[in-house]
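One structure is given below, encoded as C-alpha cells.
Only one protein chain is missing; all other protein chains are in place.
Chains: A, B and C, in written order; residue numbering restarts at 1 for each.
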Amino acid sequence: MSEWLFFLEVTLAGLGSGALLALTALAYVLIYKATRVVNLAVGEMLMLGAYLFFAFAAGWGLSAWIAIPLAIIGGGLVGGIVERGLIRPMLGESAISVFMVTVGLGSVIVGLVELVWGTDPRALPAFIDTSPLFLGEAYVSRKIAVAFVTAAIVIGLFLILFRFWRGGVALRATATDQAAAYSCGINVPGVYSAAWVIGGATAAGAGLLLGAIGGISPVMGVFGLSALVVVIVGGLDSVLGALIGGLALGMIQSWTSTYVGGEYTNVVTFGIMIFALMLRPYGLFGTHEIERL
Amino acid sequence: MSKGPARLDVQGVTLTFGGVRALNDASFTAEAGSITAVIGPNGAGKTSVFNCITGFYRPTAGRIVLDGEDITKVRPPARAARGLARSFQNIALFHGMTVLDNIKLGRHAYMKTNLLQAFFYAGPAKREEEALRREVEERIIDFLEIDHIRNKSVSVLSYGLQKRVELARALAMQPRVLLLDEPVAGMNREETEDMARFILDVKEEWGTTIVMVEHDMGLVMDISDHVTVLNFGEVIASGTPKTVQNDPRVAEAYLGSGDPQALVKRIEREMAS
Amino acid sequence: MNITRRAGMAALAGATALTMVGAPLAAQDDSIVVGGSLPLTGVFAFAGIAIEKGMSDYFEIANEEGGIDGRQIEFVYEDTGYEVNQSVAVFNQLTSQNDIDMYYGDSTGFAKTIAPELQRRGDMIMGGASFASELNDPEEFPYIFIPGPDYIQQVGILLEYIADENPGASIALVNSDTEFGRDPIETTKERASELGLEVVEEIITPPGAADVSTEVLRLRRSRPDYIIFHGYVLSPIPEFVSQIRELGLDTQFMGTFWSMDSSLWQSVGEAADGFLGVMPYRYYYDEEEAPMLDRIREMRPEYQATGYMQGFFSAMLMTEAARRAVANGAELNGDTLKSALSSIEEFDTGGIIGVPVSVKGNAVPFGRVYEFNAESGQMEPVSDWIELED
Partner (left out) sequence: MIIGTAKESYPADEALLTTAPQRVWMTIFVIALIAAPFVLSNYWLYLACLAMINVISATGLNVLTGYTGQVSLGQAAFMAVGAYTVAYLERSLGTPFLLNILAGGVIAAAIGLVVGLPSLRVKGLYLAIATIAASFILHFVFVNWTAVTNGNSGATLAPATVFGIELATYDRLYWLIMPFAVLLVWGAANLFRTRIGRAFIAIRDRDISAEVLGIPLLRYKLMSFAIASFYAGIAGGLWAYLFRVVTPESFPFLTSIFLLAAIIVGGMGTILGGILGAVFMTLTPELLRVVVDLASVFVPDAATLLSPVRTIVFGALIVGFLILEPRGLTEIVDRIRRFFRLWPFRT
C-alpha cells in the first residue's frame, strides 16, 4: 500500500473523529453563547446521553430508531434541569463560581451513572452497519463515516438556524447584550433554558455516536476535554470555530497517533491549546471582549 | 516621603476610539496646590481626560506632563508611584475588604515589605505595617471622621460613606496630584457639603493639587480655583469660576443659549437647593 | 435549609467521634488473620467482588477442615475503590486493629507503596491482584508474592504458544499507556526475537481512548499474524477486533489474564469468537478432573469469574505457607512465612491449576492458552499447561 493512500486513510479517520469533536464543541458554544457559562460538564452530559441510549435500547429493548430520539430528548431535559436547578440560582455570581458549579456537576453525573449502571465499560447495541466503506481505494470505518455525516449535517443546520431563524437571532442578541435583548422583548430566561436544552441534546447526540464507535464507560467524559481544546482554539462563541477547530484537531490527533505514537496525542492537543491561548486568547474566530472599567 | 504638591499639564491630548474623537487637542494646567475642576455636559470627554491622565487610555496624540516630566508612556502603577491618585465615578472600592484595608491599599506602592518578610511577619514588615496603621488612624481616619466604620466591610456602607472611604484611600496614596471623578455624584445636600469641606481641608492640610470632574456646578464654583470647560472633546473655556460662568460659550454648551445670566441663575438655584 | 445543614454537620461530627472512640479491637485469640485491601467498588470492582468471594470460600473450606493446625483463619477486609490512598488507609486501619499475618493488596501501585512498610514491619507477607513483573524480585520485594505468572511470563506463555503453532509468525503489540500496559513490552520484544518471531508493529493507546480507527489503519498496513493486547480489561479490544475483522484480515487476537473472563466476552458477541489468551487457572466450567472445582461448584452453583479463581488460589497459597510455617514450629512473621511459601514445590492445587505447581522467585509461572467460543460463551483450552523455565 502506498504511503499516500495510507496518509489519506489516516486523514479521513481524523476527519471522522474531528467531526465528533466539533459536535461536542458545539454544545460548549451554544451554552456559552447564550449564558456565558463554560460548562465543564459537557463531557459528562455526553456520557450520560450515551448511557440513556444504552438504557432505552439495551435495557428496555427499544429499537435504535426510537432510542436515539429518546436519548437526545433525555439529554435536552438534563440540560434544562441543570439550567433551572443549578445555573439560574447562580445568576449574577462570578463566571468562575458558575464554572466551578459545572465542575461539581460533572462529578455528580459520573457518580450517578456508576450507581445506576456500574463502572464496567459496555458496548452499545449496534445501530450502524459494520461493513467497511471504501472511498476509491481508501478504507473508512463505516461508523466513523456515519459520525462524520451526522455531525456535518447538525452543525450545518445550526449555522443556518443562527443566521435566519428567529430563535437563533434571539440567542445571538442575548449573547451580544442581555439588557438590550430584554428591552427588545426577548424572553432572556427562555433563551437561557433553550440554550441549555439544545446544548444538552447536542452533547447526548455526540455521546451516542461516540459510544457506538468506542463503547461506553463512566470515564468517557474525558472526551469533553479534547472538545474544550477545540472551543478554546476556535473561539468559545463561534459555531464556525467549533467546526473548523474540531476537524483540524481530529486530523492533528490522528496524524500524531500514527506517526509519532498514541501516547503523544494528549500532550500535542494540550500544547496546541496553550499556544493558542498565548497567541489568540479569544480563539481564532471568537469575539474579543472589551474590558470595561 | 511625599515631595509636596505637583503641577500637572495636559498638553494637546487627542483620543480616538475607532472613528470617534473623544478628545480633540485638549489642554489645561493644574497649578501645584490648587483645585482645578473639569466640567462639561454629558459626553464632553471629562472621564476620558482622567483616564488619559491615569494611564488607563493611551492618548492618540499629546502629552501628560507631571512636574515637568512627560509621563504619557508610563504604565499606571508607575504613575501611582509618582504621586498620581484618583477616585472613581462609579466607586471602585474592594468589596471583599474592610474600610481599613481599603485605605491601607492606597499606600501599597510606597511600601517595601517583600514576600519573605511578609511570610514571617518579620521585623521590617511588622514595623512598616504598624507605622502605616498609626498614620492611617491618626492622619486619615480621624481627619475624615470615619473611625466608627473602620472594621466594617465596605459593601455595607452608604454611598456617601463609600465616597469618603475612597477619598481616604486616595489620601493614603500620599498624592501629589489627587484626581476626583465626580466626588459628590448621587449625594444629598448634606453629604455634598461634608465632601466639599473635606476637599477644601485636604487642600489646606495636605497641600495637594486637586483635579476634579464634577457635574454639581454649585460645588465647582464654590471651591475651585480654576475651571476648565470641555464640550465634544474640546476645551471651550478656561479660567476662574467667575470668568467661566460669564462665558457665553459655556452657557451655549450647557443651556443651548448664549446667555451667561441664565447659567449664573441656574448655578445659584443649584447652590440653594 | 440552614437547619438541615447544621443537623447534617452534627451528625457527621457525631460519626467521627463514634469511630474515634469506638474502633472495636477484634478478638485476638490464636486465629491466623488475613487482611485485605479489596476493590469492591470503582473501575476494578468486577474483579474485586469475585476475589473476595474466592478468598472467603477457600478460607471457609480450610476452616471446615480444621484450619491450620487447629487455628482458624480469619479474613478481614475493606473496600478501596481501587485507589492507592484508600488502599493504604485500609491497610493502616486493619493493621492497627488486628494482628495480621498475611495480606491481599489490590493494585501494583499499592504493592509498591506498602512494600517498604512491609519490610519495616517484617510481620507479614502479601499477595494480590497485581502481576507486575517488577514485583517478581525477591531481593527488592522480599515479602510479596504473585499468585500466578507475572505479566512478562504471561506474554512469554503466549509467545511459546505462537512459536509452537506458527513458527516465524509476525506479531503486533498493542498496549495501554499505563504502568499495567507498558509492563512487559521491552522483554517481550527480546523474547520474541529469541523464539524467531517478528514484532512488526507496536502501538500504545492513551488511557480512555475510544476511537481506535487510526490504530486499526496501522495494523491493516502491517498485517500481523497475531496481535497481543495487554493493559486492558476489555475496552477497546472489541473495537479493534471488530474493525479488523471487517477488513477481512485473518489475524489472531490475544490477551492476558485480566482480559480473559468469559462473561466479559459474552457481552461482545460474535466478534469475540476465537479470542485467545493466557489463563493461569482453570475456568469454573472446565470439565477435566478437579476435586477443588467440584467443591466450588457445590458451594456456588452459578459461574464464577476469573477473579474468583485468582482469589481462591491466593488464599490457597497463603494457607499452605502458613501451614508449612506452623509445621516448622516457627513463629509466624514475614521471614518464616516467605521461606515457607518459597519451599512450595510440586504442590497439588486440587485441579485449580492443571499440573502440580512450584513457587519460583515471587511468582508461580504456570499457565495455559484458552480460546473463546462465542457459541457456548465459554473459554476452551487450546494448549497444554505451560511451565516457564528460568
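To be clear about the criterion, contacts are C-beta pairs under 8 Å (C-beta built on N, C-alpha and C of every residue); 3 or more make two chains touch, one makes a residue touch a chain.
Keep in mind that what you see is a predicted model, and the values were worked out from it rather than measured.
Engineer: For the chain that does not appear here, which of the shown chains does it touch in the whole complex?
Structural biologist: Within the full complex, the chain not displayed touches A, B, C.
Engineer: Which is it among B:9, B:25 or B:129 that touches the chain not included here?
Structural biologist: B:129
Engineer: Determine which one of C:68, C:88, C:124 or C:169 touches the chain that has been left out.
Structural biologist: That would be C:88, which touches the missing chain.
Engineer: Which listed residue (B:4, B:76 or B:207) would be found touching the missing chain in the intact complex?
Structural biologist: Of all options in B:4, B:76 or B:207, contact with the hidden chain holds for B:76.
Engineer: Tell me which stretches of chain A touch the chain missing from the display.
Structural biologist: Residues in contact with the chain left out: 38, 86, 89-90, 93, 95-97, 99-101, 103-112, 114-115, 119, 225, 228-229, 232, 263-264, 266-267, 269-271, 273-274, 277-278, 281, 291, 293.
Engineer: Where does chain B touch the missing chain, residue by residue?
Structural biologist: On the side of chain B, residues 54, 56, 75-81, 86, 88, 92, 94-97, 101, 104-109, 111, 113, 115, 117-121, 125, 128-130, 133-134, 137, 169, 173 touch the unshown chain.
Engineer: What does the interface between chain C and the hidden chain look like in terms of residue numbers?
Structural biologist: That gives, for chain C, the contact residues 1, 5-6, 9, 12, 15-16, 18-20, 23, 40-42, 45, 49, 78-79, 81, 84-86, 88-89, 92-93, 95-97, 109, 112-113, 115-117, 120, 132, 134, 177-179, 182.
Criterion: only the chains that are shown with their structure count from here on.
Engineer: Would you identify the chain whose C-alpha centroid lies closest to the centroid of all protein C-alpha atoms displayed?
Structural biologist: A
Engineer: So how far apart, in whole Å, are chain B and chain C when each is placed at the average of its C-alpha atoms?
Structural biologist: 74
Engineer: Between chain A and chain C, tell me the centre distance in angstrom, where each centre is the average of that chain's C-alpha atoms.
Structural biologist: That gives a centre separation of 37 Å.
Engineer: Which bits of chain C are touching chain A when the two form their complex?
Structural biologist: Residue positions touching the partner: 41-43, 45-46, 177, 203-206, 208-218, 220-221, 233-236, 238-239, 242-243, 246-247, 264, 267-268.
Engineer: Touching chain C in the complex: which residues of chain A?
Structural biologist: Interface residues on chain A, with respect to chain C: 1, 6, 9-10, 13-14, 16-17, 20, 118-123, 130-132, 139, 141-142, 144, 210, 213-215, 217, 219-220, 222-223, 254, 257-258, 261-263, 265-266.
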